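What you see is the complex with one protein chain gone and the rest in place.
When the chains are written out, they are named A, B and C in that same order, and each has its own residue count from 1.
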Amino acid sequence: MNVGMLGELFATISERGRRLIERRTELGSGPRRASAVIELAEDLLSHRGEASGVARASEILEAYVRFSPDERAIFFDALAGRFGVDPANVAAAVEAYRASPSEEAAQRLHLAAEPRRQELFRRLNLAPGGTQSLVDMRTHLIAMLKSNPRWEVVDRDLVHLFSSWFNRGFLVVKRIDWTTPAHILEKIIAYEAVHEIRDWNDLRRRLQPSDRRCFGFFHPALVDEPLIFVEVALTIDLPAAIGPLLAAERPPLAARDARTAVFYSISNCQTGLKGISFGHFLIKQVAEELKKELPELETFVTLSPVPLFATWLDAERKAEGNAALPETDRKTLELLDEPGAFENDLAKKALAPALTRAAARYFLAARNAEGKLIDPVARFHLGNGARLERLNPFGDLSPKGLKQSHGMMVNYLYDLERIEKNHEAFADAGTVVAAPVVKRALAKRAD
Amino acid sequence: MNVGMLGELFATISERGRRLIERRTELGSGPRRASAVIELAEDLLSHRGEASGVARASEILEAYVRFSPDERAIFFDALAGRFGVDPANVAAAVEAYRASPSEEAAQRLHLAAEPRRQELFRRLNLAPGGTQSLVDMRTHLIAMLKSNPRWEVVDRDLVHLFSSWFNRGFLVVKRIDWTTPAHILEKIIAYEAVHEIRDWNDLRRRLQPSDRRCFGFFHPALVDEPLIFVEVALTIDLPAAIGPLLAAERPPLAARDARTAVFYSISNCQTGLKGISFGHFLIKQVAEELKKELPELETFVTLSPVPLFATWLDAERKAEGNAALPETDRKTLELLDEPGAFENDLAKKALAPALTRAAARYFLAARNAEGKLIDPVARFHLGNGARLERLNPFGDLSPKGLKQSHGMMVNYLYDLERIEKNHEAFADAGTVVAAPVVKRALAKRAD
Amino acid sequence: MNVGMLGELFATISERGRRLIERRTELGSGPRRASAVIELAEDLLSHRGEASGVARASEILEAYVRFSPDERAIFFDALAGRFGVDPANVAAAVEAYRASPSEEAAQRLHLAAEPRRQELFRRLNLAPGGTQSLVDMRTHLIAMLKSNPRWEVVDRDLVHLFSSWFNRGFLVVKRIDWTTPAHILEKIIAYEAVHEIRDWNDLRRRLQPSDRRCFGFFHPALVDEPLIFVEVALTIDLPAAIGPLLAAERPPLAARDARTAVFYSISNCQTGLKGISFGHFLIKQVAEELKKELPELETFVTLSPVPLFATWLDAERKAEGNAALPETDRKTLELLDEPGAFENDLAKKALAPALTRAAARYFLAARNAEGKLIDPVARFHLGNGARLERLNPFGDLSPKGLKQSHGMMVNYLYDLERIEKNHEAFADAGTVVAAPVVKRALAKRAD
Partner (left out) sequence: MNVGMLGELFATISERGRRLIERRTELGSGPRRASAVIELAEDLLSHRGEASGVARASEILEAYVRFSPDERAIFFDALAGRFGVDPANVAAAVEAYRASPSEEAAQRLHLAAEPRRQELFRRLNLAPGGTQSLVDMRTHLIAMLKSNPRWEVVDRDLVHLFSSWFNRGFLVVKRIDWTTPAHILEKIIAYEAVHEIRDWNDLRRRLQPSDRRCFGFFHPALVDEPLIFVEVALTIDLPAAIGPLLAAERPPLAARDARTAVFYSISNCQTGLKGISFGHFLIKQVAEELKKELPELETFVTLSPVPLFATWLDAERKAEGNAALPETDRKTLELLDEPGAFENDLAKKALAPALTRAAARYFLAARNAEGKLIDPVARFHLGNGARLERLNPFGDLSPKGLKQSHGMMVNYLYDLERIEKNHEAFADAGTVVAAPVVKRALAKRAD
């Protein structure tokens, strides 16, 4: 008997509960259906019976899954409005608190100011597959949030609940390899977000060789669904480019000969869990786990894309009188506009220092409108306490790599002894901890 | 790699984090230690680093575990006071809401009115074994709550968090039998709360025979710790007494010959989870599970104690001019004062109808000061939608049984088709759904 | 700790043992290597030390794996000759038995007449992966047996040992589905022998839909290697053709609606286990298992190829004055020589009864030179106690199906109540138990 069976039992109970309600309503479709579902949700909130509660929750989620975008919008509006707080309740609690402020009064205020949708979500979560349904619901919400900022209160409530439900203490880390069940592996193929996995043979090359590892976080309520996974290559030295690392004909290294573990791809799987961060935790756990398996490993490092580098650099190149870009470099970088530059050794020789200098500036000096580091991947790793270790021009010469970063890739180093200090330096003062070689690249003149 | 390993990894990370903090403080003992821990808690709340956060949380919980009751009291006082809301924050949010009430303003109010201890508990929960430590902490709190009602706000916050973390969607039901690992079985022996399990041989008699079943709920963060378990006997007919059901020499029934499943013992295992109810859910799931394994089962019923019957009856017998107790019955019940009455067939013959009538009154008519059903076990099962099926005088002639209920036991029937209706009747109108035979016992005159 | 770990431990022990032997011999290659390995085998037989024995066995098998066909031939010659019986021993035991025949003397004779290679194989089997190596060795042997009949004594000894080691009591049946580890699934793709599985998507269609099942036999010494597996389709009625059964767009049937289980593909995986029959056992076990999961199933049936039908029929058509083939049918069957006949409804209408009559004769009347049923698939299923249930012209219109049987497929029925009687009738008297409709097809005149 396991989580799967549990789900099955829930399903049975809910089935029976549904008969008890004897709700034979045809929910219809369109706005009528959305209204019917909203009524069901009111019903769910106002009753306390377990069995009928599970049945109602299932009914709501089953109807929801068939919603058109318009119906979703009606439903989200209800969540943001009708299922918000009861203003009378809040007002009463506010007055009571003002009359006599106390810890108890604050608690009542806290409860009164909790929107009703939070309890609604908690009850929906009891339906079989409820957690997954709510995660999916947030995926839909996020997609429409920009044009419907009034739903942000709903999003914040979901984030609050998910943070609690997906508490890292409840996550399970599992190694994923070629002995992993196929129905999980097919999700790895589907969710890989950094370096596409083309088919099962490609997948096997990521998992089976002696110098490959893969780990993911799983949650008991989302059986068989990874939340996030990281792919690792074992190497001798710091890798400078993704191509050779993933080459199909590459002779695999014996694991015991490896000295470096390269985290070359980290993929979040559930859009609906955006903002509930597991990545930094997974990296550190996997580093510890690898160290235990292979005590000879000395270096834990990423080989990471630089997603906004090309955008930034192209803007800089266009900016008039830009001190950020020395004139010689600006000149050299014109090579980027020439087709085939990256297949030309001479051009590459000229580009390498110019691109490296520009990248050093991009990471160490350039900031976005909010005064923050531009690169989201850098923000993630530096926020985790990693160090910007090396800049690799020509690290990714795939079309995607050329397009987003003119081929640049970087290594972030996870030195377990220093991540805490690095993290604090970055979090408190925005300091980008970087290896001397990176800092020197910034300082160096182009002449 | 599994939950256990996860814990191990957390431990490693925390170990390393601790070195990073380089907190060589000797925490001392007594009030000084309590203060130091409170400072650590402040520190934990004010930093965001993952590794050091886990280390700090571990340090707090490790110190907590060595606290004397006096130190606990200092710590609980801090939780109730210092780690409550920030009054200035609340006041500001209150004024903002009053100035311009909106869903967003309510959300800010909700957050401002959330006591700081909630976030503290969430962060403590990241330490290895954190969930168990917090559950244990509530066990301590409950023990001292009566004399320290100011801590009730703390208790309510823990209940709130536990309700979310122990969401039934995250529970796993597992069959417990003679092939279950010993370290779990020893907990069954320890936690059995209704009919004591004396030793491993006694345990085997509860688990191994063909007509015994046992199921428990488990949670991924409390590995190897059952939250609640239910023991089941398979029988042909409704059982009237616990003695024969548990008799050591009893010839076991073949499971396929059983028609009735008797839930004869339900034990909550974690005092710290008091009020987070799993019982009704477990019963229903187990009923479904048994039905699937043994489709011939027709009846799901308990054989339950009546814990407050003797107290109530003795008070009634003493009360002057009590219409609740017919004079003839009152007379007959004097036999209860005679030693050995329950070994005397004549006495038993006289007592049976009088006790039955009294019990019918106890359940169907008597109410406590708050107007509620007196019996807590009855409140649990009737609240679940069960029906009071039969009154069994002489159901438990053990010293404990005689003391608490003059030997009375009752059966509650779980009719899966009716539990919802029964539940609503009880929840909405306090109606005790009872079998005709029970109702007739109330109506019947004693003469 | 599991079988895998066991293998690892064996490997370690063997590693260490190898160092002990301090055999630094470069085994070379070609005949010199074959001789060296034969000496090692002598050595293995003459020593009793466990650790060095495992090391020697490993060394032999590791060298064997690199053998060229010529070296194998040298080695097999040694097995058949040098590692046969010791003639002096046999002669002595023979004389002793003749002098005084007794059960003890017979036992000594039995032992003396056991070829030394049997003990050699038993000791080789102690090496890590030894069982798989010996199974592979027999694969090589079988391939060369026809031109080297003197090796048949070796083959018989391997069969004898494998029969004992692969005793059905030691086999484990496992369901194979889309949650099965990928490294096992890839073997299903590789070993499928009847209806090719093209890729992982094709595999998924065989495993994942609600109306598909697959089961295999596994042995603890051949971890992760299926010995045989059977693919099952759940249907309502007896299927007449393989095409619709495997169609990619087929809407899947809900399992509970199925009344018929169709064994449409049975594949042996290990050539080296040829003659060690598991198939009949697997079919019966799977039938029982399916019946337990889906009590509504009424019929267990195959949809089987008729591999030698076309060969037989073509010969019959050529034979002069062949009474087996009525003249009208012979005439009609000339349509088979016309391209596109199977796409022409009129041609098919004419062909159907003629092919059916011919197939009835092929199964019920025709016999090969040894007086046996011609069709190997029929011998397998009828030998298992199945009944020839229906002849399906146009059952397999794939190129392969047309080539081997002019499209004919048949159903064999497994009626669990009758398989024993059917089996005995077939085994004792060669009676082909067939459904009336099949028998009538034989009787019917073509006119």
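In this text, a residue touches a chain if its C-beta (ideal position, glycine included) is under 8 Å from a C-beta of that chain, and two chains touch if they have at least 3 such contacts.
Since this is a predicted model, take the numbers as computed values, not measurements.
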Visible chains that the absent chain touches, using the contact criterion stated earlier: B, C
Sole residue of C:64, C:165 or C:229 that reaches the chain not shown, by the stated touch rule: C:165
Residue among C:80, C:207 or C:333 that touches the chain left out of view: C:80
Missing-partner contacts on subunit C, residue numbers: 1-3, 5-6, 9-10, 12-13, 16-17, 20-21, 48-52, 80-81, 84-85, 87, 90-91, 94, 97-98, 101, 103-104, 106-107, 109-110, 113-115, 122, 125-126, 130-131, 150, 152-153, 156-157, 161, 164-165, 167-175, 220-221, 280-281, 284-285, 288-289, 384-385, 416-417, 419-421, 423-424, 427
Hidden partner chain, residues of subunit B it touches: 178-183, 185, 199-200, 204, 208, 224
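By definition in this document, only the chains that are shown with their structure count from here on.
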Each chain counted as touching subunit A and subunit B at once: none
Chain located farthest away, centre of subunit C as origin (C-alpha): B
Whole-Å gap separating subunit A and subunit B, where each centre is the average of the chain's CA atoms: 38
Whole-Å gap between the CA centroids of subunit A and subunit C: 50
